[in-house]
Every structure is written in C-alpha cells, then in structure tokens.
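Since the structure comes first, as structure tokens, the remarks are kept for the end.
Partial complex: the chains shown occupy the same locations as in the complete assembly.
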Amino acid sequence: MSTMVLLDDDQLSPEAAAVFADIRAVRGTDFVNNFWRALAHDPVALKRTWESIKQVMAPGALDPLTKEMIYVAVSIANSCEYCIRSHSAAARAKGMTDAQFMELVAVVGMASETNRLATGLQVPVDEAFRAP
Amino acid sequence: MSTMVLLDDDQLSPEAAAVFADIRAVRGTDFVNNFWRALAHDPVALKRTWESIKQVMAPGALDPLTKEMIYVAVSIANSCEYCIRSHSAAARAKGMTDAQFMELVAVVGMASETNRLATGLQVPVDEAFRAP
Amino acid sequence: MSTMVLLDDDQLSPEAAAVFADIRAVRGTDFVNNFWRALAHDPVALKRTWESIKQVMAPGALDPLTKEMIYVAVSIANSCEYCIRSHSAAARAKGMTDAQFMELVAVVGMASETNRLATGLQVPVDEAFRAP
C-alpha cells in the first residue's frame, strides 16, 4: 500500500485530470500507471514531473531507448524497485531485448564494483582526465 | 593521496606487469591510469578486474558507447568522482559529444528525482509491469 | 520475516523489558513496534538506540515535527521502507498534513535530481559557499 491513497480517475482535481488526459494522448493508451495516481495528490508536482519527463526523454542527442536504459541503470543503482520495473517495461516497449537488458545489468554491476574499488583505494584523478 | 601507494612500472610483480602489458596492447597507448596502479598491489584482483571489464564492455547486444554512458550514469549515482571522470573521458574517446553528455546527466537527474518520489510515496508495482 | 525473530514481551531479558517499559511510558501507549522487538536481541544496543533517539528527537533548536520530517526525508534517500512508514506515521501523529508530506517528497525528489546534476557536472564549490 502506498503512503498516499492512489487516486482513481473520478477522484482527480481538474488540473490532475488534464495531466492524465495528456499522458493518455501522448502514450496512446488508456492505462495510467500507479506512479501518477499517487503523485496526483499534488497537481502542481504532477504537471511539473510529467512535463519534465516528456522533455528529458524526448529524442535529442541521445535516442529514446538509450535514455530509457540509462534510466533503468540509475534506478538499479538507487534500489528503486518500482522504477526498475516500470522503466524496464518502457525500454522493452521501445525495443530492448533480453540480451540488451542482461548486458545493461552487467554494466551496472561492473561499474558498481569498480566504483567501490576506486573509492576504497581513494585513487587520485589522473591529470589526463581533468580537462573538461 | 590514495590509501595504497600508486605503483610505478618498475615496482610491479611479474603478474601485474603482464596485465599492464595487455592494457597497453588493447588500448594502443602507453598510458596506464592510476586505478590500475593502485589495484596492482593485488595482482589477482588486477587481472580479474581487467579481464572482466574487457568482457563486459566488449561490443555485444549493446554498442561500446552506450555501455560507457551507462557506466558514467551509474558512477554519478554512486558519487564516484574518479569513475565519472575516467569513464567520461572513455566515452568522449568513443564519440560522446557535449550534447550527449548533458542529456545523459539530465536523464540521471530525472531518474534520481522520480526514484525518490516513487520511494517516498511507496508506489505499488502495477500488475502490468510484473511479467518478466 | 525479519532476519532475527521478533521478541514478544515475555521473551525479553530484564534489561530489554526495562527499555520497553520506558518506551511505553514516554509514548503513552502500550504499542511497541517491530523495530524494537528485533533490536531487543541485543539489550545494550536496544538501550543505546532508544536513549539516543529520545535525545536527538527532543525539542531543541528545531521543533519535533521538523526533526521527524528530516528523518522521513533521509529514510527516503536511504530507501528504507520500514523507516519511511514508521516515521511518516510519527510525523502525522505530530501534525504533518497530506499537503506537507507531498511537499516534503517533492523537495527530496528535487534535491536528489540536483545532487546528481552537480555530481555529474563535478561543479566546483564557489568561494562564497566555503566560509563556515
């Protein structure tokens, strides 16, 4: 059970309902997942978060699938089950295969290992890596 | 200063020297960065880590640049400065542009925000996201 | 199921029972939550933790509700479900409203986003922020 009641469509404020309508239009499905139903208690936060995600995840210098896989990787590093599952589903919907997912997880694991080695050994940054 | 002295080439055990030789051959440069010079105190760990990284980061279902960007993203999530800087350099060497890096950072930021929203609200996983 | 059996009142050592009695007296309720029932296997740790919490959470330069909300915020950042739920309940008992909780979560999310932006960009600390 969530810490705030998940809101059904008929419990939404007009501002929240407008965001839900946009989520449905953009995604081309009637399904609105629980994340938005919890966040809908704060329609301003709901709108801000949805607008930000649309902007950040839009195609740009990186393609949407790459962005979605980075999203999953960060969610693993942050131990957020909901985010791992929902963004894995999104990545699969954008074409991620089982083999790609397994490699993604392997990279996250390897990065986490060497992150701790570098931190434990307090390795100083090489001059070659300092220039922006 | 690192927690273990960084080893110069002439301080390496034969096992560590062999790994350094392979690093140089694979990368096509004489430069060996500090991470390996700290890890060289444990030649078995040095060899295992280098062999693992070669395997994990090789082209497969994901291309090397995508893997490198996932590596950077995880390093940001884990707050490892050394890893952010060294793998950003590696990603740039593989073609990452400024615009791609800025988008990568934006995705990491957005994922971290919604990770905490989902965790704070304890959003239950939708059934639609449960099937593997 | 916890990694240590939760102790019932009749399974407590005298030292643990004394701490439980103080928890009940201070809180004005017979209910002792599971956290203390797991920790009761180590009566010294039980007593130290309870005494520390009483001291840290007492009114001082910050009021108890503000402290409780900081506690919830840190628990979200640390991904501790038990702590999010138990300290949210404590905060609500001290007067936290739904609107306050939603804002708290929004601040945690925003901070987590900009934390990662600052880390990813490795922003150097401005001189203006260095003086204690």
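When the chains are written out, they are named A, B and C in that same order, and each has its own residue count from 1.
The definition used in the following text is that contacts are C-beta pairs under 8 Å (C-beta built on N, C-alpha and C of every residue); 3 or more make two chains touch, one makes a residue touch a chain.
Here the structure is a predicted model, which is why all the values come from computation and not from measurement.
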Oligomeric state of the whole complex, in copies, if 3 are shown: 6
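As a convention for this text, only the chains that are shown with their structure count from here on.
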Residue-number overlap at the subunit A/subunit B interface, same or different (half cut): same
Interface hub residues of subunit B, defined as touching at least two other chains: 76-77, 81, 85, 104, 106, 108, 110, 112-117, 119-122
Footprint of subunit B on subunit C - complex, ascending: 72, 76-77, 79, 81, 84-85, 104-106, 108-110, 112-117, 119-122
Touch list for subunit C against partner subunit A, complex: 79, 84-85, 88, 98-99, 101-103, 106, 109, 116
Subunit A residues touching subunit C - in the complex, by the definition given at the top: 3-4, 41-42, 45, 49, 74, 78-80
